[in-house]
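What you see is the complex with one protein chain gone and the rest in place.
This part shows subunit A:
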Amino acid sequence: MSRLSPGALDTALAVISGKIGILQKTQEQLRILLDSNQASIATLEAERRDLEAQRYPIHWLPPELLIQIFVLATDTYDATAHIDITPVRLSHVCRKWRDISLSEPILWRRVFLRPDDLRHRHVISSAATAFVSRSRGSAVEVVFSGRPSDPQTLLVQSALLLALKDTQGHVFSTLPPLKSISFQSGYDFMVNMLTFLRNGKDAYPSLQSIDLTLIHPASAHLFDSLRNDNAPVFMNPWNRQHFPSLQEVSVQDVALGCLPLGQLPALRELSLQVTPWAPQPPYRANFLHIIHLARFLACAPNLERLVLIRGGPIFNLQVDPDAPAAFWAEDRAWRHVSHTRIPPVPMEHLRELEWTGAHPDSLHFFFTHFPAPNLELLDVAFVDVNKHNAPLHGPDPIAVASVTADTPAPGLLQPVLELSRLKVLRVECTSGDVLRAPFLKLCFPALETLSIANADLSLRWAGAGSNAFSTLPHLPRTESIFRDPRMPRLTHLMLSAFTVLQEHAPTMLAYMPALEHLECDIVDGVSALLAALAATRAHVGGPKYCPRLSRIDLWCCEDVGFVLLEMVVKLRNGFRKHAEAPVPQPASMPNGRVIKPLRRTARAGTESPLTQEETCAKITEVHVDGCPSISEDDARSLEKWGVKVLWSPPSKHPS
């Protein structure tokens, strides 16, 4: 190759450089074109996805609706799981759902902690960290479920509790504000958490709900650990306002004495549950000491609903109306159990009381200690102190002992208490005798719904055709149950698993002139009730009792005959003359001797307040379920009298 002259070399280089430049420019243009092309493809793909999404109606919904649905879908959760799985699954459905769910902090509000999270301060699992991160500082709901630790390594030493008073080192202090705490654990972790709540120097302004379940049989240790520690750090100043938003407290086997106190102005609902097996006496007497419940309720003046599931207090202190209300304010003072009298704690806002496992005498004591003038619903299940109760292996010793200490001195009359706003009374018991005591010192002038049920489940399992009916306990006379048997506003009566004696039926119905709905479930003596309902008023005609009755429900009642039921319907629906009305047969003794009714003057309240001019209501609905004496054809024949009939055959295996 001959050497080029310098000028030719420069020219050749310039040409090559020019060509390279052109190619580079072309390359750049192509790159721009390629990028543009890629962008167009991406845009078109997104458009295509959007259009394809239109095939699926769920994609029509705007994000705010999807968020509302997602939040509702995360309402419930499995407390034993290691994370709240629902938001995770929602974020895995499709791109849109992932973007929406990751952008909505409330979906990630529920942080599950594990035992290791509490053991190692400041270190929580990666999953919990992810949830906290995604919740973006919004209030979180802490869920903890941990099995009890080895009893040999229990963390109940006071020194450890004192160490925990440095709450800044607690894992809870690393979390965003707490909205709720759901804790199910042995008492080592429970102590850990309670100590944090009690010792916290700062308030918990967002905390709305606390749900604690102790799963350790020796829960008395927890009580002793916290209650007996007199270090000031464990005291609960009366005026402390650390829980301004707390609305709901539910505890199982955790004594109220262990809970952080101070004023609870927002508390609306308290549920106190004690399992039958823990704790055992003698701890249990302290565990349920009335002074702790009274102090707690004194801090929660706006409580609306109280649930006591075998968690009723031990009434071992008497009430003293003259005791100063400031009694509860001095923390060291009220903890001394040497008191014999405590002031009553008025519960002005209490609307509902649900009490399972109550001693029959304790109801009056309760309302003496905790006057509740605005109570509207009372749901109470009594223990039978004289009868062995299978699930409890005998009467609950604490329930039996719960009222002995507060028994008034001989000659001291207990006052009659009036619950003037009570509309609904539901009673469960296992014998008729139990009903003779609890309500004799209480009045319910506004009662609208009354349910009296025998809670002996063995009767239900025995079913129709067995001799279960012969063992049904007798329902006492209304006068023997209630101080004032008149129920002028009662519209709904439910009886379950009792025998209503023939001579009691007319009187009972006479006390209920406004009754509209009668429900009988496994009741022996329905015939007596129907006979009374079929009776007419002499010289006037029309039904003698319960003229407003419009609905009758009969469940698994064996003795009821169709003829009487038809008579009631025909009389009340205007298809039968009163002259046809049956005359109720007088009761008879087993030896055949007839018991003549006593002649007596009319008793106040036994006459219907309805005037003769008032028209009688028609029976519009009859439900017959599992009554062997009433066939479907018979029941359906009532439809021709204008009655809506629902009929079901007797079940072979009643539940």
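Convention: a contact is a pair of C-beta atoms (placed from the backbone, for glycine too) under 8 Å apart; a residue touches a chain by one contact, two chains touch by 3 or more; residues count from 1.
By our rule, contacts and distances are computed from a predicted model.
J.: There's a gap in the complex where one chain should be. From "Proteasome subunit beta", "E3 ubiquitin ligase complex SCF subunit sconC", "Thioredoxin" or "GET complex subunit get1", what does UniProt name that chain?
T.: "E3 ubiquitin ligase complex SCF subunit sconC"
J.: Among A:97, A:189 or A:511, exactly one should touch the missing chain; which is it?
T.: Looking across A:97, A:189 or A:511, the contact with the absent chain belongs to A:97.
J.: Out of A:88, A:323 or A:501, which is the one that touches the chain we can't see?
T.: A:88
J.: Check the options A:62, A:321 or A:415 and report the residue that touches the missing chain.
T.: A:62
J.: Quick one: say which of A:79, A:130 or A:446 touches the chain that got left out.
T.: Missing-chain contact among the listed residues: A:130.
J.: Since one chain has been left out of the picture, which residues of subunit A touch it in the full complex?
T.: 49, 52-53, 56-62, 65, 68-70, 72-73, 75-76, 82-83, 86, 88-95, 97-98, 125-128, 130-131, 134
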